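All protein chains of the complex are present and in place, except for one that has been dropped.
For chain A:
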């Protein structure tokens, strides 16, 4: 019971973390699962289950409010049930993944329910804004967190409660060893799904050859992932700096040089940033998306700038209009420039700049955050975690905590100082260059990740009769040895390519592809034809 409550509290924090502060990206399965392992007293299970789900979910993030599998709950629930299961660690991990994956997929059905409740709430916020009631507005903003949390915390609590009973042990004690073998293989194939989804989001046709650098680095030179990442950084720098100078885009001269006396105090600015940092999208809803969070963040500035109530109300309503962007890269820039433009006494241009910037910055920010930076650090973290190394989740958490906090602070300050000129800076192509550099790095690193993390070998053998000194000799030859002579890590490459074709070319939905990989893994592993690694040579 106590454990179930602790897991529920952890689930609540994970949900909040992914809507507000993004301190450690706790809704990612690597982090959610690892801590769930600590809570249940089975840290290794949490590490392994979280890492496996993380790799299956690599390219999977929510874009513009689309519903995705709930891997956070999958990782927590999977770990909790695995902890209560019978058998050794590999059997428990197999059960955890076997439960966690379907749970993640099924529970995604609850996600729209939470978002619909918050949609109803935002209309209450409209009423408070019309009255100039900042307290009511703030109340609705924070209350909107409840439906978001409830649809994740309640299933977590129920599953964790069920896991603590003896029933799980009784059921799992009857699971055949072959299934465990199969599930273990499936678990080591699942990262191929994450890599394929990621490749599907990147410009494979343009940069495919960069994969070779990482592949050669790992398969022939045996570089560790960090070494491959360093090579990737160097290649990315080459791409960005050696690019022929583009025809300079004329930066639009800012017509209105805002030489207004500063009416906002440092404390006002800090308050705005703090509100955005801690709660940017906790009241996300289908109709206005992040609007209420933006209005809530702007409120201290509006109160200072518009002593007249009618103006203040108009300001709140102005910022309660539809808004959605990438909250880690992009959002703070928009917030800073909006504050500057409101202070300069140009509310109209504050509103129009906001609208102009939110779409493009969402596209650029989401690419850099989801597809590139996060994918790299979480793949590195998960690959260490799979070896039972705590450095894995710790590395990922720190690499989220520090850079994203600094980046957001810097963006806000920069955009506030630049005000109207911000747009000119952005238009000069800096963002496109960052995105290109990150893409190049991503490809190099992926080339090394695929053979190092997708683990599969065949255990099949064939009999070969050769003539040695006139005597016919029959020996058993491992097919894997022949494959290795052809190309090291041929099978992981083929599996990833196959999954890529299924998702991108045959256009199967990711959920189906995950199903196919799991079934194929279980069957082939059960039959004993394939395994994650070669059996120890006797």
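Here is the rule we use: a contact is a pair of C-beta atoms (placed from the backbone, for glycine too) under 8 Å apart; a residue touches a chain by one contact, two chains touch by 3 or more; residues count from 1.
The criterion applied here is as follows: contacts and distances are computed from a predicted model.
**Student:** Leaving aside the chains you can see, what is the UniProt protein name of the one that's missing? Options: "NADH-quinone oxidoreductase subunit H", "Carbamoyl phosphate synthase large chain", "3-oxoacid CoA-transferase subunit A" or "PTS sugar transporter subunit IIB".
**Tutor:** So, among "NADH-quinone oxidoreductase subunit H", "Carbamoyl phosphate synthase large chain", "3-oxoacid CoA-transferase subunit A" or "PTS sugar transporter subunit IIB", the name matching the hidden chain's UniProt entry is "PTS sugar transporter subunit IIB".
**Student:** Looking at A:142, A:286, A:410 or A:462, which makes contact with the chain not pictured?
**Tutor:** That would be A:286, which touches the missing chain.
**Student:** Check each of A:111, A:268, A:366 or A:418 against the chain that is not shown and name the one that touches it.
**Tutor:** Residue touching the absent chain, from the options given: A:366.
**Student:** Could you tell me which of A:185, A:357, A:386 or A:517 touches the chain that is not displayed?
**Tutor:** From the options A:185, A:357, A:386 or A:517, the contact with the absent chain belongs to A:357.
**Student:** Contact with the hidden chain only, please: which chain A residues?
**Tutor:** 63-66, 112, 115-116, 119, 200-201, 203, 206, 249, 252, 286-289, 317-318, 321-322, 324, 351, 353, 356-364, 366-367, 423, 426-427, 429, 431-432, 435-436, 439, 504, 507, 509
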